[in-house]
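Okay, here's the structure, questions in a sec.
The complex appears here minus one protein chain, its other protein chains still in place.
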């Protein structure tokens, strides 16, 4: 899960990485008061999780408490890239001289934490990596050894800073790494890490992503995850489905992530548009299948529901039962296309045909059929 | 360095290993008051570092505060195996039902921490290991992985305890291991780990030895080390010598621990008795050699001083200068026997012969000569 | 010869008394896999479908020194401990079925296993099967048949789908392995390509990839660099997956500008790998390359 900037900055403070003074405002009044406290000027930053907040108008500078009030009034409650702005980080303005880049990320192919740094911060690091990879230093940390001073020196050596600044940067790297490990981060990023007019290193922005699988160790964040989901996502999560909303009109249910994606791909290949990704996982019982099918059948965007199950642990008869039950309640004006094969296939097909549904043996045929059905609706 | 029992128990408390309630008494009055506070009865344990305190009369049971006062008065200021008793640990008496053994130690040959446990505690573990090794369970912990639950289970499985007690033992092991690592221990031992009449696990004694080389990370203990040394040891330490007091009359100086020990051994082989072990280390200058020689020359037990230097980094001329200077001040009634060879040997021998000292080429000859000299004194 | 598991594979099931563990113990026994012991701490002395249960892997291995492989069904918070226990007990191949293990944990034990020379398949994987010899996993055995195609896949059911297509095409598999859907897995595609390269029974390889990471790109680069001798056919799932969203698997996400299906397909094709658009096409392409 991605943390809000203010949460990330709280963690930074906890790990002795000093951030510019700030407060969190949920009302224009609070924005005004915080700005007052900060000396009369501030930068207001919309607390949203989507990327590209700045370009979308989510960052504003206030020259006075009153202006902070006005700007906060404008920003709060609006949507940035579809995400509602509920709060603003109201921060002291940093007089930026130079911008550096620093991040720690899990490197999937090496299987280790990778520290990335660059003298050129503030910009999109992926762009920089593509254009001028030589401007980025990258150091891997063996997870059995942890971060050692020599790793840190290899980074600070490459960045043009005074000895004093290098020491500060070393501390920031060490502390960021501790945070990264302690909080099971996938990413901990400071971009930009500003050098201000007085030569001090100041993290202007902060981005932290925590591994969802580790949230059982971080209950304080685990609870918040649910608050960010759409109603459909929330209901899917409650039943243990993997669910992703897409923008087409053919609902997709599969067992297994790869098979479900492949089903989506086939729909596209044959000219259709998937409405979602829904993986019921392995060994789902009839009730679970019913929940999954019901969820999509009552989804306004879904016109046809394509179910693709290859029974291994999952039993075809259970799947069939669940589908038939869902159809009874929600099937009025929706079409169902089923591909069913594998464990207890005969019994499953019998249950379906008793309910007037015929099942395909091949997923290619089923996908073609679903696409054809949408076209005639 | 070995910690006093009360220091070890303080660490135990810090690491959530509950010890019987206690206080530290430096006066009989304190012993009485603490016993009062503990409910009127207590066990008084002399705080000394030598082993075998119990058999030497260093542990007494008081049935009343007044008795605690009397016993404390008896114990304080006495010597146990040559070590003065400056304080007493006054502790609640544990009603012991069974005694277990638990320790974590650095295993030199495996190069890892080794956890030892036994259902038979209270006794000398070395004796048990020699007599009934099958009664001791030993588990190694890979330092790159650290202690894992499966290690702990392997220990608790072998000890006959209730499930509830096993859980407590698991926690004790986990916490003791954390202490062991955090404080750079060579040994952390609970012997006995009592099961009291209520079935609770209670560490009755606590022994912790910290790696001297790690004391720079534990300044709070580093300072205390000096306080425990004899005057000679203290002076040796000040100058950076390795020094060990022995009970003979031939003082030994060598460069390098192995060579110095071998010199001692030769003295013994030829019928003499070494008074000490003093290693000046590598590359010692004249002043250092002078300090080392002076220390032994003024030692009352030393009759003959045997110096054995094989010059590598150490220069023979520097050694010779140091010896001659020391002799000028302290050499009145002591004999000096020197073996000097290696770097700048010629110059060294010239300096010695100018002062009327002839040097041997072979350490065997020098040792024989030193022994012979003592015999005629 | 097959890859990683064969007739000589003797299995201990860690977490054997759990729902999944006992279910798949039966399924593996039915398939003919030599499951000789199980482990659940505190349940030593019981038995599951005739398989004796021990308190520790150490004990299981002491009693059954022929054990060389472990399959782990232990829930994610306890799974790392189970892995370290298996490594310490001298297991050679560990099949780690468990899903939802924190990546910092798997990073550590995977690194450790590598340094100790232990092969980990998974986490979050269906396991490995050498049809007719041994199945150490949760896949339905009947969709596989003995043959000459090696399969390495990041997916579960999609592997069964494609294996089934291959089986129906009359080709069969030497060994099929699901390396797992997590961002970091013990074995990667190159590891398996290397093993299939040296396996006499394998004449062609199927790579089943999906969005996320750059494992397919690296496999493509490897195939090109060493001029891989055996024909490779691929399928990549997730052409329609949007960036920034995790598609079921922890590792199936397009992020930081990498991991989309198109770039994987491009890389594979540039290395001479035939990439199928549908599962059925995989079997068709295999027939072509095996003829040629």
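Letters A, B and C name the chains as they come in the text, with residue numbers starting at 1 for each one.
We adopt the following convention: a contact is a pair of C-beta atoms (placed from the backbone, for glycine too) under 8 Å apart; a residue touches a chain by one contact, two chains touch by 3 or more.
As the structure is a prediction and not an experimental result, all values here were calculated from the model.
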Could you tell me which of the visible chains the hidden chain touches? A, B, C
Looking at the full complex, which residue from B:39, B:54, B:95 or B:111 touches the chain that isn't shown here? B:111
Which residue, B:11, B:174 or B:264, contacts the hidden chain when the whole complex is considered? B:264
If the missing chain were put back, which residues of chain B would it touch? 105-106, 108-109, 111-113, 126, 129-130, 142-144, 181, 184, 186, 211-214, 216-217, 242, 244, 246, 254-262, 264-269, 274, 277, 279, 282, 310-313, 341-343, 362-364
For chain C, enumerate the residues touching the unshown chain of the complex. 115-116
Please identify, in ascending order, the residues of chain A that touch the omitted chain? 142, 144-145, 148-150, 153-154, 157
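Basically, only the chains that are shown with their structure count from here on.
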Farthest from chain A by Cα centre, which chain is it? Let me know. B
Between chain B and chain A, distance of the C-alpha-averaged centres to the nearest whole Å: 57
Distance between the CA centroids of chain A and chain C (whole Å) is 27
Can you list every residue of chain B that touches 2 or more other chains, as numbers and ranges? 144
Residue numbers of chain C (touch at least two other chains): 112
